[in-house]
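Note that one protein chain is taken out, while the other chains of the complex remain in position.
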Amino acid sequence: MTLTTMPRPATRTRDTATVTMKAFVYRGPGKKALEERPKPEITAATDAIVKIVKTTICGTDLHILKGDVPTCQPGRILGHEGVGIIDKIGPAVTAFKPGDHVLISCVSACGKCVYCRKQMYSHCTTGGWILGNSIDGTQAEFVRTPYADTSLYPIPEGADEEALVMLSDILPTGFECGVLNGKVQPGSTVAIVGSGPVGLAALLTAQFFSPAEIIMIDLDDNRLEVARRFGATTSINSADGKAVETVLKMTGERGVDTVIEAVGIPATFELCEKIVAPGGTIANVGVHGQKVALHLERLWDRNISITTRLVDTVTIPMLFRTVGSHRIDPKLLITHRFKLDHILDAYETFGNAAKTKALKVIIEA
Amino acid sequence: MTLTTMPRPATRTRDTATVTMKAFVYRGPGKKALEERPKPEITAATDAIVKIVKTTICGTDLHILKGDVPTCQPGRILGHEGVGIIDKIGPAVTAFKPGDHVLISCVSACGKCVYCRKQMYSHCTTGGWILGNSIDGTQAEFVRTPYADTSLYPIPEGADEEALVMLSDILPTGFECGVLNGKVQPGSTVAIVGSGPVGLAALLTAQFFSPAEIIMIDLDDNRLEVARRFGATTSINSADGKAVETVLKMTGERGVDTVIEAVGIPATFELCEKIVAPGGTIANVGVHGQKVALHLERLWDRNISITTRLVDTVTIPMLFRTVGSHRIDPKLLITHRFKLDHILDAYETFGNAAKTKALKVIIEA
Amino acid sequence: MTLTTMPRPATRTRDTATVTMKAFVYRGPGKKALEERPKPEITAATDAIVKIVKTTICGTDLHILKGDVPTCQPGRILGHEGVGIIDKIGPAVTAFKPGDHVLISCVSACGKCVYCRKQMYSHCTTGGWILGNSIDGTQAEFVRTPYADTSLYPIPEGADEEALVMLSDILPTGFECGVLNGKVQPGSTVAIVGSGPVGLAALLTAQFFSPAEIIMIDLDDNRLEVARRFGATTSINSADGKAVETVLKMTGERGVDTVIEAVGIPATFELCEKIVAPGGTIANVGVHGQKVALHLERLWDRNISITTRLVDTVTIPMLFRTVGSHRIDPKLLITHRFKLDHILDAYETFGNAAKTKALKVIIEA
Partner (left out) sequence: MTLTTMPRPATRTRDTATVTMKAFVYRGPGKKALEERPKPEITAATDAIVKIVKTTICGTDLHILKGDVPTCQPGRILGHEGVGIIDKIGPAVTAFKPGDHVLISCVSACGKCVYCRKQMYSHCTTGGWILGNSIDGTQAEFVRTPYADTSLYPIPEGADEEALVMLSDILPTGFECGVLNGKVQPGSTVAIVGSGPVGLAALLTAQFFSPAEIIMIDLDDNRLEVARRFGATTSINSADGKAVETVLKMTGERGVDTVIEAVGIPATFELCEKIVAPGGTIANVGVHGQKVALHLERLWDRNISITTRLVDTVTIPMLFRTVGSHRIDPKLLITHRFKLDHILDAYETFGNAAKTKALKVIIEA
């Protein structure tokens, strides 16, 4: 991987009149750079320009850097998470004004199309996950956010903005794709396969529904220890190949009510198939790059559900209220902090999580 | 009120061969007695005889004693809650055997009728709430429980049986009639009108769903203080007539998502009508003795729901698991303990809750 | 009631350049007029001007004319239903262009506020039912529709536009407030109290779910005969005071699963209370002008739900598809047709439905 940092003048004053800005740019498979780029402009009446205060790095950004996301072309500013301050608004924006502090959803929602009308913002016909993908993103000093009225969320005075960065993507992903799709219930049993940031986000939000058991399964003892601190009632290191046996033994051979897949490979999905109870649900959160084997010869009569979902971020307002009332502490997920000038270090840290024990890293713009 | 205690021989040995037993009996409005009664016998193949270990007194028992419950005739042994040990089983009972420790549901369910088939056990065509009402109840040394297989629940070894007495009626009532019917959600706002035992049971179980706010409203400062200890985020003494104003101010004039009525008089129901938000729910738990005014001229266009429910106890297994996993501590509700010999004192204490600060009182048989 | 028709020049050419137009105007309690009014202009970027092709009269318009709707002040052009052709659009409108044929929802939805985000458009903080109420409506040659992108619906080429007028209000009202809130199910029993247009709309849309019985209750034999033609399996004229007895006898004393109140007075609401089965739902559709007596002393333990709702019109797209696939024929509701010039006759006909047998009257602009 070739890391390139573009030279930038040392003495520039940074304010909203600045015409260029620092931005983290994907330069093709294995190539990335912190560059000087033109500050974004309003291009549609529903746009806002947001001055980024804090952003973060997502596992998906690592996929992009490997060249695995064809919709994201070289030259793109990455990043689809963050909090900031409204800098400018288009003429059709009514919910915000310059100076407002906002949370940026990773999903842009027009609010009008057939999918947005049923709150499936992830499939907005002109939006969805486009930030830091098919349009420039948030790992920069400024970002243009389309459909501002329905894609930004006001941050109340006094809120802990750093904590709220976790509401752009990771917490709604764990909650919507894992916990809600998985129908976690009071007294139910839950297994989460994968104790990375998104699995841990599912772990934190699963506790909203007071399940009796949350079993965390991973190969990394450090992450399992984190999971126990975050509320897992049991942790299983699956390296010895006995995870299925252990879960079935724990549950009287019945399996668990909700299995959340938070890895995205065939082996972990098949593990889920083996531990789901009759009547249970496998909620897939993982991003898969290849097909998996679905053992319908065993599952056709087991009354199970399997769900998939790209996060809609429709629960951001609900999550805001749970943070405000201290039902959850999103900062638990934050392990490291960097200035935007050192974002390449941030990527190094985040990309070597096994060694650095990084979960989410905050980038201050 | 005339309290009568029947004389009983001092030297009897109490065991399962005993042909008489102590029992608390309703003797007509204002009259009650601890009497010597024949030990119950199996009368249907699906019956069990349970030796009571611990029971408790319900607000409904006080209603019966006043003569307010016409289905309950003088001579009836009261009580519809408790834990015990199986003494005998009828020939059709397959789920239990003598010596098993069981929880007794306040609702007897045949498991076969149209209502039982949709889990509406409260309306079982030959069961429902009959224990301590139309048949003899649990405030005695032994009780005959109809439909044992579907009305008793096995107590796992090592469980705290005293805590489980709360699962016979009070916790499922608060949870099913209040919390589930009221659709409490993560981040939502809840108001509970009435901080007596059933309101507090709703308060404890509402927290399974992590609402942002739980506002407790009552006239008794002691009970409000208890509510705060049990997790209420706000408490309002409505004595000054400003409860509606306070709640609306707290919620930006919107009202609350879920209002749980746990008193049962017109004034408190109308209070609920005034504080429910558009799109919200009023979940009635209170036992009403007269009609209330429903202000449809204000509510017809507010998109609200009003629900009523006699507890089905269908959530007992779920509640068992939440207790087992320490998501809830039912013993918080227990304030006093008495021997069955002193059940008249127990009634005095429970009947004067304003003075004694009694919530639930345990009777040891 | 004083009917006033304003004089208008005979030779005017009517086209989109016209600066005045004909409009039906509320002139204070008991007063109405067909007047010449300025053609509306775009006042917000999200507005559209729609040239009305067909509109209709709602029972609510009669309430306004009596002076019962305080939000509607004299001088207001009435009407909140209709189909038309886009004449002009504001700069922020992206879903429509001039010439497009559209259906107008009776509810204006900004698509952005907390209520719109949960599809409760009726409570849109800046919209809701404002057309022909707090802003000028559709009983005119042109209407300004706010939030065009989220309040108008495209009419596909070749559709029967007259039939679609029924989708502006009456069909979604019967369907959302009555049928969906009432949880009509295959094989269930339904009673609809009130066989006026909205009751009949509930009757037509209830059949989407294949209930076993639909019992129609009214005082008007003609309307009951219409109901039988529209699919009611039983009709009951409640004039003899025996409706409750008849329904209970028909249902083995159990009552009906879904009761839809489509009148809006205390007597009919109390009838609903008497015929709802344990576990059933009373779905209120009627517009109530006073409180009703809710007999909680009988209902507190019946496990029922009562719902209220102002139509959200969120089901318009679904209803479009049911019309397109001939699952429902909305034209069954249309009994009379008038030109806009004769709208005063239309009001006479609609206002004397008992005599004229009018259900819905079409006004051609």
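Each chain gets a letter, A, B and C, in the order it is written, and its residues are counted from 1.
Everything that follows uses one rule, which is that a residue touches a chain if its C-beta (ideal position, glycine included) is under 8 Å from a C-beta of that chain, and two chains touch if they have at least 3 such contacts.
Note that this is a predicted model, so its numbers are computed, not measured.
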In the whole complex, not just what's shown, which of A:A23, A:C106, A:L310 or A:A346 touches the removed chain?
A:L310
Options A:Y115, A:F209, A:F230 or A:F320, residue touching the unrepresented chain
A:Y115
Candidates C:V114, C:A212 or C:A267 - the one touching the absent chain
C:A212
Residue positions on subunit A contacting the omitted chain are 115, 118, 120, 122-123, 264, 269, 278-279, 284, 286-297, 299-310, 312
Under the stated touch rule, tell me which residues of subunit B contact the chain that is not displayed.
45-46, 91-92, 94-95, 111-112, 114, 116-119, 149-150, 314, 317
Chain not shown, touching residues in subunit C
185-188, 205, 207-213, 233, 317-322, 324-325, 327-328
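Criterion: only the chains that are shown with their structure count from here on.
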Can you compute the centre-to-centre distance for subunit A and subunit B, using the mean CA position of each chain? Integer Å is fine.
43
Residues of subunit A engaged with two or more neighbouring chains:
317
